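Data block below; observations after.
Here the complex is missing a single protein chain, while all its other protein chains stay put.
Here is subunit A:
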Amino acid sequence: MFERFNPSPEALTPFLFFTGKGGVGKTSTACATAISLADQGKNVLLVSTDPASNLQDVLEFNVQRDPKAVPAVEGLYACNIDPEEAARMYREKMVGPYRGVLPDDAVASMEEQLSGACTVEIAAFDEFTTLLVDTSVTSQYDHILFDTAPTGHTLRLLQLPTAWSSYLTSSTHGASCLGPLSGLQEKKTAYSESMKALSDPEKTQLMLVTRPESSAIAEAQRAANELLEIGMVNQHLIINGWLEALKTDDAVAKAFYNRQQDAVSKIDENSSKSISILPFVSHSLTGIESLRTWFSLQQEELGLQNETPSLPAPVHSIDDYVDSLIAKNQRVIMTMGKGGVGKTSMAASIAAKLSEKGHSVHLTTTDPADHLSGVVANAANLHVSSIDPKKEVERYTNQVLTEAAELSDSEREYLEEDLRSPCTEEIAVFQAFASIVAQSVHDFVVIDTAPTGHTLLLLDAAQSYHKEVERMNGQKTPDSIKQLLPTLRDPLQTSIAIVTLAEATPVLEASRLQEDLKRARIVPSWWLINQSLFAADSKEPVLANRATEEIKWIDTVQRKLANETVLIPWHI
């Protein structure tokens, strides 16, 4: 019913953005497209803008900040915009020359101010702009492909040109909260040019990658609409993981197949987007050769498996995890991991089980693309809420303006101007997050955090806030904020569950997330392996082969990464 995705260079614009919920195969699709274009004689640059990039896992090549030729593919270059790294370099550029010139405490205070969320966001955006408008870069390539961050973060990144540009236009007192990037005014032209490039259908095409599942397709649709609003009109939908025909009447395979048919039947056929598919494969899509053959792959010829392989070590059920939470009285529970691995449904399932056992539970999400509503039914002792960035900004703005009630009109005006800065969102969301964690005094609090990149930024904000709080102890700071980091770090109060799938990319990314958390002295203990085909025990060859592939990743999690491992079977 849909064409295979196998684009010719003529059909593609110079800039290509691959976006979609995490775990849908966005990076694999972007890499395979890049390889295909390069194989057809084009010069191609592949860029990851994900704070937790996994380009190196898929390409099996050490991707750096500067474009480097990918060995084995003539004409293909790759680089990685790491926001943390970009911010660090910006900070070093600003601070470096003054080390030893200004006193140490002055240098330290500069560094502190330049470690905030604003700096990270802006420094990353700045690099992104260079790739869009700097002709010395763009003239070298026929196509530049962006393997973008998970949806929520992408939206903010892509909306930044609009936000900053209108902010600069309406700024009457000169830059104030533009502090972290003092050179911003000079860059106004570059920013408005990137907006122009993004909204030109001849220059930029948006590739929305999704799985054949209703929730993933709905999310892709939401992202598409929001990006349409900022003018990205040239959009294409790619449905990845398409199961073409079944060979058995296995119940899991049928459910898998029916869910796929059901999901695509709901796609709005009147939408102007073109749609294509990519086939489900049982092997992992990493390495140049498997990516190169993917677009033209025929349905795999796989034999039936006779023996069921077994796991090297026993695993827990989700009930074991919930019992452990109750026994240890850990009242703050955060599910973390790569986007699309099912953090939301895990959080909902944990919250539901806690409430069934008679505990009072508050379930909430900080995911900018909110998909918690509809996952759980409200029980009397289960309260569900979400942190909506837009509403939080509104609340924060009102709160600040109310506290500033005695100000004169021009002072208010000045304050309102700073509140219009995009940095305000980080602060507002952060405050809401802190106040929900503080509720654990009364309830169990289960938080479905945002996809990895955003989560890291959020926690980093928590950390720099913590320093700020210590520094500015003369000022009134809500207890919820003072208590946040100590609470998250205390294993007697908090349990961090890493959610992953038994696949290469989610496991590797989750292990990097765990390392980052440990650096912030937050130590996860339980790993929840979600949607396991192995645990579902399917006999359909393509699914059974994928199940066998899962074993080494389950084993890796058990032996190297987790203290305790939960395995959850694939289900609809």
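What we mean here is this: a contact is a pair of C-beta atoms (placed from the backbone, for glycine too) under 8 Å apart; a residue touches a chain by one contact, two chains touch by 3 or more; residues count from 1.
By our rule, contacts and distances are computed from a predicted model.
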From "Oligopeptide transport system permease protein", "Multicomponent Na+:H+ antiporter subunit E", "Arsenic resistance operon repressor" or "Transcriptional regulator", the hidden chain's UniProt protein name: "Arsenic resistance operon repressor"
Options A:Met94, A:Ala123 or A:Leu145, residue touching the unrepresented chain: A:Met94
Among A:Ala11, A:Ala69 or A:Ala106, residue touching the chain not depicted: A:Ala106
Absent-chain contact - pick from A:Asn80, A:Gln260, A:Thr424 or A:Gln514: A:Thr424
Interface with the unshown chain - residue positions in subunit A: 94-95, 97-98, 101-103, 105-106, 108-110, 112-114, 116, 118, 173, 176-180, 182, 400, 403-411, 414-415, 418-419, 421, 423-424, 427, 465, 468-469, 472, 475-478, 481
